[in-house]
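Missing here is one protein chain; the remaining ones are kept as they sit in the complex.
Then we have chain A:
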Amino acid sequence: MKINNVILRTVAKLVFFIILTLAVYLFFAGHNSPGGGFSGGLVLASALVLLFIVFDIETIQKGLPIDFKLVAAFGAFLSVGTGFGALIFGDNFLTQAFDYFNVPFFGEIELTTVTIFEGGVALVVVGVVVTILLSISEDE
């Protein structure tokens, strides 16, 4: 499909980064307000979907040479891996830990292992959505 829609392309280039920012925000906000790994990942995926729709697939793949199957697999590995991580510290499978740290400039921040777990979730969502989309659309 060749779409030559200048307005859509121009807008998409800008909007892509806005959506991307939203995705990152949602991902980190999820701990205390609406958001989280799943919705963050979905937003990120929808940003990519927008790119794939507006530009053709070849262009995007040239600019973003990422194998999204690997992204999904790595995400699942990360999520399951945090479960085993807890075992190393002698806790039960998938026990999540959190603590508060004082960091210069940022002040007190909270670091949790849930973030890693949710990061895995986000990567799986992005990977799977894009993989499915590309598989279907590239089918001859």
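What to note about this one:
Note that contacts are C-beta pairs under 8 Å (C-beta built on N, C-alpha and C of every residue); 3 or more make two chains touch, one makes a residue touch a chain; residues count from 1.
Keep in mind that, in the parts below, contacts and distances are computed from a predicted model.
The listed options are "PaaI family thioesterase", "Peptide/nickel transport system substrate-binding protein", "AGCS family alanine or glycine:cation symporter" or "Na(+)/H(+) antiporter subunit A", and the UniProt record of the chain not shown names that protein "Na(+)/H(+) antiporter subunit A". Those residues of chain A that touch the chain absent from the view are 26, 30-39, 42-43, 45-46, 49, 53, 69, 72-73, 75-76, 79-80, 83, 92-94, 96, 98-99, 110, 112, 114, 117-118, 120-121, 124-125, 127-129, 131-133, 135-139.
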